[in-house]
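For this view, one protein chain was removed and the others were kept in their places.
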Amino acid sequence: MGLENVIAEALPEVLTTRLDSLINWARKSSLWPATFGLACCAIEMMNATSSRNDLARFGSEVFRASPRQADVMIVSGRVSRKMAPVLRRIYDQMPEPKWVISMGACATSGGVFDNYAIVQGVDKIVPVDVYIPGCPPRPEMLIHAVMMLQEKVMKESVRDRRDVPEEEAREAVVPGTLPITDGSTARQNTLAESRPYTIASRHERRRSS
Amino acid sequence: MSSATIPPQFEIVDRPLDTQMTISMGPQHPSTHGVLRLELVLDGELVVKATPDIGYLHTGMEKLFEYKKYQQGIVITDRMDYLNPLGNNLAYVMAAEKLLGLEIPERALTIRVLMCELQRIASHLVWLGTHALDIGAMTVFFYCFREREKILNLIEAASGGRLTPSYFRIGGLMMDLPAGFENRCKQFLNDFPQAVEEFHKLLTGNKIFQRRTQGIGRISAEDAIDWGLSGPCLRGSGVNLDIRRANPYSSYEQYDFEVPTEPDGDVWARYMVRMRELKESHKISVQALSRLQPGPVKADAPKVVLPDREAMKSHMDALIHHFLIVTEGFDVPAGEVYLPIEASKGELGVYMKSDGGAKPNRVHVRGPSFVNLSVLPVMSEGEMVADIVAIIGSLDIVLGEIDR
Amino acid sequence: MPSEPEKIAPSTEPSPSSESTAPSPLVAALQHEHPQWISEVINAFGETTIVVPREHIVEACSFLKTSPESRFDFLADICGADRGPEEEPRFEVNYHLFSTTKYHRIRLKVLLNEDDVHVPTVTSVWRTANWHERETFDMYGVIFDGHPDLRRILLPDDWQGHALRKDFPLRGYEPYSLK
Partner (left out) sequence: MDTAIDIALKFAAITVAFVVVLLIVAYTVLAERRVLGFIQGRLGPNRVGYGGMLQPFADLLKFILKEDIVPDKSTRFVYFLAPVIATMAALMTMIVYPFGPDIRIPFTSITIPLVIARFDVALLYVLGVTSVGVYGIMLAGWSSNNKYSLMGGLRASAQMISYELALGLSLVGVIMLAGTLELGRIVEMQSGWHGLRWFIFFQPLGFIIYLTAAIAETNRIPFDLPEAETELVAGYHTEYSAMKFALFFLAEYINMFTVSMLATTLFLGGWNVPFAEDIFGRGTFLFGLVSAVGFILKVIFFLFLYIWLRGTLPRFRFDQLMNFGWKILLPLALLNIFIIATLIFVFPNL
């Protein structure tokens, strides 16, 4: 639970709307992405911080390796079935408020890889805020996406983002399983049930209810 | 060149299991170059056992090849080793050309060599940047990307794509080089040696960097061959093997270049090999640029190669061929070939099996990173956690190619 | 997709680099010395393929690795292939060998029936075979007897089926299929 919940409950709506613009300004000016590269797009994501494009100008060059300290998850590349639970877990580890940019055709829709191995769009796993087309998108397009996300952030309100009760939050977290490579052969029979991949974030669920 | 297996840097003391710690490094970890996962068993900072767990980027490309026509498969190869897409293109189209028995015109071969060497430089620059970043020197990364951007501009000028050019086609090239390309390329090649000097100044002479890389992750020449290492990783162990020399392809036999080797087999040796390769690639590029003669860039095989735009508008048969190639593809004689090339990371082999139709029956790619990574458990035993990062960097892996 | 029978006619025109990659005297010598190791020799596209019965694959490999005129000390690749469910033998395992001193290449091929997909492992000959064999197992379900660590490598541990078999649909089975 962050401070904003206290604010949203304690203050009347008139004041929170005034506060919104300040809070949103802070958030949009300091969108720190999670260091999280998947495939080809990750190279262009790295390129976006390089001298020519310089994502740093918008205060977003601080790629945090720990998802706990990140604000934006840039899904840069194709998400395989094996990666999907991991990706979801990383998303769950990020603190609210958090946003997701789906970078490139593969993350957005599976791209050319319409087959058994690839999740056809990362929005089946995590709620996406901005989609970027392209295979891979140019770094400029990523910067544009960050700016679009900034616009989106400016339209938010602290009242939208109140925490859900703790039990509900626990329930929503999907623990993705990481297999233990213990050297045993033919482990494929041990995990029978399919994993639930598609679970809306707390934030999304609240909106729909 | 030492004969036996090299003992690890630190001795692993046999200790009860509860003093060891198992730690999962990745798939989301800043220095695993993508989505590699390592399961490390640690005794303090010492690595007792490292088990790579790959497949987090498995894309089903080999399955997809079987459902795509030959010319459509080129697009998929781009996304395999995305740091060296033109190399992948080359291996794939050459495998198909071998099946078809096509004769590629001289100019196309020269342009292929030129573009591949530029791409090799670009690939090595990403390796250098990320390797340095892993060890903690962050500025090198930006300098490398600055130089790489110039190469990407060249590739973009030729093909229209920065990262995924698909420039090589079965039977030649997508199209000829654009006007003014040679001058731009010349300018880049003039400036590049200076940039390499800059990298050397930043890293090679740095005592900390030397101590972080020398004597780390050693592997002997015999082990390296036994483990199937290829490319700079193999040459870093003192084995003089380069497919460009061993089984020359695409007119590489006509170029004058050295195959750099270093005897030590450690991270530093692999670093030095790649740094010297930057210069060799530069040398080859300069030669290729000077050899460029006007001429056709597509083979004379109207059933396979798409006709020029102009011809299509004026000749009926060209239009028909274009239509047939695009809609139905072209039949490739039945048979199987294995075509190895020297990609920036090592031997990139494409095994292509045709059953006589327009789609391959089986395409398998021997990714150099896949094989190079399999040696990681051997290299990393008895090293420190920090060394793992350096070793992964020195292997220059690309997960897109490992997982395919 | 129906696949053609795998009887390859020798190519009419040898490709440019055929001289350096065709160790035909070697094959003749091998045929003379160990005829039971070779069930068929295919020369096509400038490449030599030897079809080896599966019980002799390890012997053949170690012979080729050590014999002074072949010196195939480098295992470039192992890959499986599926000729389709209607074919018999259905699966093939290809070993691509390379010599780091003589620079020649050869392909060994093992043919397998669908109901008996066992091959002896060659990890004792080249350690690099480890991951290649795991990949082949993962994709085709070919079981390499004696492999030290035979489990899935690319697909998740709980995956059902073998993805590169011809009867495995491109988009996979439920619950992964997207319809």
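Observations on the model:
A, B and C label the chains in the order they appear, each numbered from 1.
The working rule: a contact is a pair of C-beta atoms (placed from the backbone, for glycine too) under 8 Å apart; a residue touches a chain by one contact, two chains touch by 3 or more.
This is a predicted model, so every value here is computed, not measured.
Although it is not drawn, the missing chain touches A, B when the whole complex is taken into account. Across B:R212, B:R366 or B:R404, the residue that sits in touch with the chain not pictured is B:R212. Residue B:F142 is the one among B:Y67, B:F142 or B:F181 that touches the chain missing from this view. Considering B:E39, B:E262 or B:D387, the position touching the chain not shown turns out to be B:D387 (whole complex).
Chain A residues in contact with the hidden partner, per the touch definition given at the top, are 1-4, 22-23, 25-27, 29-30, 50-51, 54, 56-59, 61-62, 64-66, 68-69, 71, 93, 95-97, 158, 163. By the touch definition given at the top, chain B reaches the unshown chain through residues 21, 23, 29-31, 45, 132-139, 142-143, 146, 202-203, 206, 208-209, 211-212, 384-389.
Throughout what follows, only the chains that are shown with their structure count from here on.
Computed centre separation for the pair chain A/chain B is 31 angstrom, with centres defined by C-alpha atoms. Annotation for chain A: residues 81-82, 115-117, 179, 181, 183 touch two or more other chains.
The set of chain B residues touching two or more other chains comprises 55, 58, 60, 63-64, 403. Considering their complex, residues 54-55, 58, 60, 62-64, 66-67, 98-99, 101, 225-228, 239, 241, 246-249, 333-338, 340, 347, 349, 351, 353, 355-357, 359, 361-362, 364, 366, 370-371, 374, 403-404 of chain B touch chain C.
Taken in their complex, chain A has these residues touching chain C: 81-82, 114-117, 120, 179, 181, 183-188, 190-192, 194.
Across the complex, chain B is touched by residues 34-40, 42-44, 46-47, 50-52, 63, 65, 67, 77-78, 80-83, 86, 90, 112-113, 115-118, 135-136, 138, 178-181, 183 of chain A.
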